[in-house]
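The structure under discussion is supplied below as structure tokens; questions concerning it will follow.
Up next is chain A:
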Amino acid sequence: MIELALVLATPFATAILLALFGHRRGAAEINSAGSLLTLVAAAALTIHIISDGPMTVYDEQFFVDPLNVFLIALTALVGFTTSLFSGPYMRVEHDHGRLSSARLRLYHSMFQMFMCTMLTALSTNNLGILWVAMEAATLTTVLLVSLYRTPASLEAAWKYFILCGVGIAQALFGTILIYFAAERVLGQSGALLWTHLDAVKSHLEPTVLSLAFVFLFVGYGTKTGLVPLHNWLADAHAEGPTPVSAVLSGLLLNVALYAIIRCKVLVDGALNTHFAGNMMMAFGLLTVVVPAFYLSRQKDVKRLFGYSSIEHMGLITFAFGMGGVASFAGLLHMTVHSLTKSAIFFAVGHAAQMAGTQIIDDIRGLVKMSPTIGWGLMLGSLAILGMPPFGVFTSEFMILTTSIKHYPWATPILLTALGVAFASMFHKVQGMVFGEPTVRPLAHNPALLPVFLHLGLVLMLGLWIPPYLAEWYRQAARLIG
Partner candidate 1 sequence: MHALLDWIVLVACGWLLIGLIGIAFSRQFLLITRLLFPFGAALGLLLAALALSALVAGPQVRILPLGLPDLPFHLRLDALSGFFLFLLGAAGAGISIYAAGYFRRGEGTTPGQQCLRYHVFLASMAFVMLADDGYAFMVAWETMALSSFFLVTSEHRHAEIRRAGYLYLLVAHIGAVGILLSFGVMAGSAGDYTFDAMREFSTLGIWPTIAFLLALFGFGAKAGLLPLHIWLPEAHPAAPSPVSAMMSGVMLKTAIYGLLRVSFDLLHAQLWWWGVLLLLIGLASALFGVIFAAVQTDMKRLLAYSSIENIGLIFVGLGLALIFKSFLAPNLAALALTATLYHCLNHAFFKSLLFLATGSVLHATGERNLGKLGGLIHRMPWVAWLALVGALASAGLPPFNGFVSEWLLLQSFLFTSGLPQGYLNMLLPVVAGAVALIAALAGFAMVKFYGIIFLGQPREEKLAQAHDAGRLERIGLLWLAAGCILLGVLPNVVIALLDPVTRLLVSGGLGAVASSHGWWLLAPISEDRASYSPAIFLCSIALFMPLVYFAVRRYYHGRMKRVAPWDCGFPLQTSRMQDSAEGFGQPIRRIFAPFLRRTREHPSPFDTEPRYHSRVEDPFWYWLYLPLTRLVERGTRIIAFLQQGRIAIYLLYSFVTLLTLLVLTRG
Partner candidate 2 sequence: MNFYALFAQLLELAVALVLAPILNGWINQCRAWLQNRSAPPLLQTYYTLSKLFHKDVLLAHNASTLFRAAPYIIFSCMALSCAIVPTLSTDLIFSPAADAIALVGLFALARVFIALAGMDVGTSFGSLGSRREMLIGFLAEPALLMVFFTTSLISQSTSLSTIVETLAHREFAIYPSLAFAGVAFTMVSLAENARVPIDNPATHLELTMIHEAMILEYSGRHLALIEWASCLKLFAYSCIGIALFFPFGIPEAAQPAALALAAIILILKLTVGGFLLALIETLSAKMRIFRAPEFLGTAFLLAVLAMLVHLLLEAGQ
């Protein structure tokens, strides 16, 4: 209980602190320290949940079960490593004059605020609070994306704001509909509490629930980046500062998907059909295929990986849509995708700083100038493209095998998309990593521990999933159904 309080309060307090001192020297360290504390608290919380099982606290407004505790831990971990990375990265940006001190303060404060909103969204039991947290996450990230105040970044942030704002409004309508259905069963008091809803889900009115799911799916799906609601995603990834791209890809998309999954559980319980699953599979498939064809056109390296994130979200959505064993794979894929994609963004951020540009054609020979960044990018890309022995392959293997078993028709489509993605993306990455260098060394030592920490974890998950982790995934998958 105290752990959860710490998990939620630490980022909030740090955000307040940084709002005051975020432009001073040492702000990056405060940022990291706050994130570390959050991580420690999350770890403690995880241990607590593993030993004692799910818990509901604070007047039932918050609850932690195997499904969200693993996402909380993941979020705290990636948040911490991102804060480590953002220190030197932001210092370079500051030195280059791309950011004033005031912006730096805004950045630091908003970063922690963003972490706070996401952790809240993950741990809350109340669908209303979930929605509020998601909305707050949108607002903070809008500020983060527009941090540079360049025309492109403003444009990206505006599109992000409008599209996700509209999306989130749909989600609210869906939430209202759920309340509408639940009120008759539960009365006013607990009608938005997920645990209560879950307990009575089979008594909820199916028609209303299915309509509610449509709204929720479109709403949170916009934030997840499902095609055709994905149009903001690549822009926001490309134009914001790289640490923000890392957390957007690595965390925000996961949290949005988490919201969908929670709702799916209720809808499945009410409908007893595969309605939600089918919808998720259809959109997942579309979301895997379309971005694959975008990849080869990309000239901006962060856009490239933004589209790759969309593709992976599609894959995860598809996996959850299938359900069963695939839910396990979907959770695993969430984990490895977060770790890998944020690692890639770390490497990409430094690479872009070295080259002074994000244009792929102007980044050449990274491995020569900085072997660690070059290899980080290369290995990370190979991992994200589903190359064994990295963990992404593990989850893709499980997703594909489940798909072969239950939906053989979908498998060739998935594989074609993955193949096209491989061909398009690897070509570009290879060009950046290898060749005659056009990049200069960095003024500050880059923080590359996060890159290799993430890739190391992903490699481990590719070869060996620790039994307790597997057990944990299994429990979570059982919750999802």
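Throughout what follows, contacts are C-beta pairs under 8 Å (C-beta built on N, C-alpha and C of every residue); 3 or more make two chains touch, one makes a residue touch a chain; residues count from 1.
Regarding candidate selection, all candidates are chains of the complex that A comes from, given by their letters.
Predicted, not measured: the structure shown is a model, and the values here were computed from it.
Candidate 1 is the one that touches chain A in this complex, out of the options 1 or 2.
On the chain A side of its complex with candidate 1, the touching residues are 158-159, 162-163, 166-167, 170, 210-211, 214-215, 217-218, 222, 228-229, 231-232, 275, 279, 290, 293-294, 296-297, 365, 367-368, 382, 385, 387-389, 393-394, 397-398, 400-402, 404-405, 411-412, 415, 418-420, 422-423, 426-427, 430-431, 434-436, 462-465, 467, 470, 473-474.
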